[in-house]
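Reading through the structure tokens given below for one structure.
Yeah, one chain of the complex is gone here, protein chain that is, but the others are all in their spots.
Chains: A and B, in written order; residue numbering restarts at 1 for each.
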Amino acid sequence: MSVDVVLQVVVGGVLLGGLYALVAFGLSLIYGVVRILNFAHGTILAVVGVMASVMFASWQLSPVLIALILVPGVFVIGALFYRGLLRPLERRSPLEATIGTVLVTVGALLILSDVTAVLAGPMQRNILLRAPVIEVGDIIISITQLAILAAIVVLTLAIHVILKTTWFGLAVRAVTQEPVAAELCGARSLGIKTLTFGVGSATVAMAAVLYVLTFPVDPYMGFGLTVKAFTIIVVGGIGNLPGALIVGVLLGVAEGLVGLFWGPEWSPAISVVLLLLILVAFPAGFRWRRA
Amino acid sequence: MTGTTTKRGQQWRAARVAVALAAVAWLASTPADAKLGSCTDPVVFGTTISETGLFSTLTGNWRKMTEIFADEINKAGGIKLSSCGDKGVPVKFVVYDDQSVPATAVQLYERMASVDQVDFFVGPDWSSIGGPVPPVAERHGIPIVMGNVATPSLYQRGYKWVWGTPAPAVPRWSERYFDMLAHVDPKPKTIMFLTHDNPVMKAITAVWSKKAAAQGIKVVGEEMFSADLKDFTALIAKVRAAKPDIVYISSFDNPSVPLVQQLRQFKVRAMDVHHAMLTGALKKQVGKDLEGMTGELTWFPSVKGPYADLYERVMDRTGITMFDSIWTLARLNSYLVMIQAIEKAGAVDREKVQKALYKGTFKSPAGDIVFDEHGFPDTGAFTIQMQNDKVEVVWPPDVATAKPIWPSPTWQ
Partner (left out) sequence: MTLRIDNLHVHYGLSHVIQGITLEAKPGEVVGIFGRNGVGKTTLMKTVAGWVQPSDGAIALDGQPFVGLTPDQICRHGVGFVPEDRRIFPGLTVEENLKLGLMQRNQRSRAGDRDAVARIYERFPRLAERRLQTGTTLSGGEQQMLAMARVMIGEPRLVLIDEPTEGLAPMIVAEIFAIIREMKANGIIVVLVEQNIAGALAVSDRFYAIERGHVVLTGDAGVQQAHDDLMRAISV
């Protein structure tokens, strides 16, 4: 196996892993603040991806414009989804509330997938931009891939800056670490939770538009992504952005290398295997940053 | 006083039971208008279609197509029976939606056997459904000709009443393509197989990799991928390293969408990239990336053949094309074979029809369907190539609509 082949696979893995990390950011934000495991999270990527590719195919809109239309839309829908369907459950007993949120989010997953499949068809779709490619030796990188990589970096930095410098970011970090104390300090919990649900959903929508630029989506692929995002969060740590990015990229590269050295049919299983191994080997979790 | 009340109560109860019994009897008896051996009643075919659920995308408007098929047969005089003095008897279908669920299908075939009392079974598709349905036919002694059930092992369970018309059959799938490879110039020396992890597709690779080796084309790689793989970088890196003359994709159309796109993106070079299921659905999804690729098509209107006019009319009236809905041929063949078997038997008699089907040979537009002793057919396929965004039959030369462009310029 030549070095070029391995490098080519690593480049692909970094790209895919970066997208996984973006999906995980949103899930991590939402879980950290709202304490709800949103099983429909990955499905948002699937559905938005299908919508984006349909918009591209029907009206030849530029992907940037598609993102500008879909991302705010998903933000609003995410916020409404929380306010309308999940918030009312918080008044119930903790057990009922937990079961209720699982039912609501899993139900949303099924409904979103089926409705999308009925309206747009269950087949795979993407936005295929035949951008020029750069060939370095035997390695091929397309301009689209580079653009996606750049977008992932910019988005990660943007989320980082928002979390570190804005009042919203401060409140999000506070609620993630100490929900009770945050309320003590007057952090408006309903407002922050709603906003977080919107922002978390919008992040996936952004990831979705980037994803369909290289990989196809179908209405039923969401749950697999959600599982990958869970893996990334568990390993990287809730609310830990750099951790999620590192783990996401490692996961993407691991999937590629497993495909290369073992067989691509094993790639999708690697995230679950990884998660199980880590849970067994490090039952107490990781300590990423310690002073 | 109490006595009368009790008595009236009993009468009421008796009346209610009677009404209920009558209702059940009526329900059970209504659709049973088919009488075996009759020359006036229509022959009733029972079938299920996966109109909803997992496989619903593969069944293009088949309920309507089935009705139109019956209409066309009946307009032409129906099924000719020698026992009725060669008088034509109309055909009629009972159609249910099996929802792509095997258990639902089994229930529906039970229902058609005992409640609807159909004469014969036709058509169920997909190995998952075609596996559990035959025992129902066996139990009731009703001949069944299945449609797209392509796994040969499902037929080898000692059934007496079971046949199928999958097209093409795995052992003949790429026969004409490999015949073409033996005749093209320059000759391909190496081939690599990329296989979707699925029983039928694995069977195709198993058969045709052996065939390639026997023909002197070296197999330089066999890679498998799962249906939900999106990033084919690793697999394509291996293809690029192996540099095969032929890339043979053995996959259903949908899972290979990213594969085809990424083969193009990574500028894979080869004499030809062959797709075992080059369909209209795939074309819709990958568009121009399909240009120059070869594949199989079981039948194509320009090929003509027996009953070609009937099929063309049925598909025209339904509004579907062969390329968009490649599973249609096997479905229609299951109807057609059953009709021919009844005509051979000369009577609406299950025993006689069973005898007619056993190791029988039947006409179809794509050539003769010859059943082996297990009820499995030997249907082959034509080799096609996407040329200028159109499907052209390129092999065998006697029915070809265009010459193969070799080596395929789009992979240079």
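Quick note on the criterion: contacts are C-beta pairs under 8 Å (C-beta built on N, C-alpha and C of every residue); 3 or more make two chains touch, one makes a residue touch a chain.
Note that this is a predicted model, so its numbers are computed, not measured.
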List the neighbours, among the chains on screen, of the chain that has been left out. A
In the complete assembly, which of A:115, A:134 or A:185 touches the absent chain? A:185
Absent-chain interface as seen on chain A, which is shown: 167, 170-171, 173-174, 177-178, 180-190, 291
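Going forward, only the chains that are shown with their structure count from here on.
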Given the complex with chain B, which residues does chain A contribute to the contact? 1-2, 5, 8-9, 11-13, 16, 121-126, 128, 133, 135, 138, 140, 142, 215-216, 218, 221, 224, 252, 255-260, 263-265, 267-268
Interface with chain A, chain B side, in the complex: residues 56-57, 197, 223-226, 228-235, 237-238, 240-241, 254-255, 257-258, 261, 265-267, 281, 284-287, 289
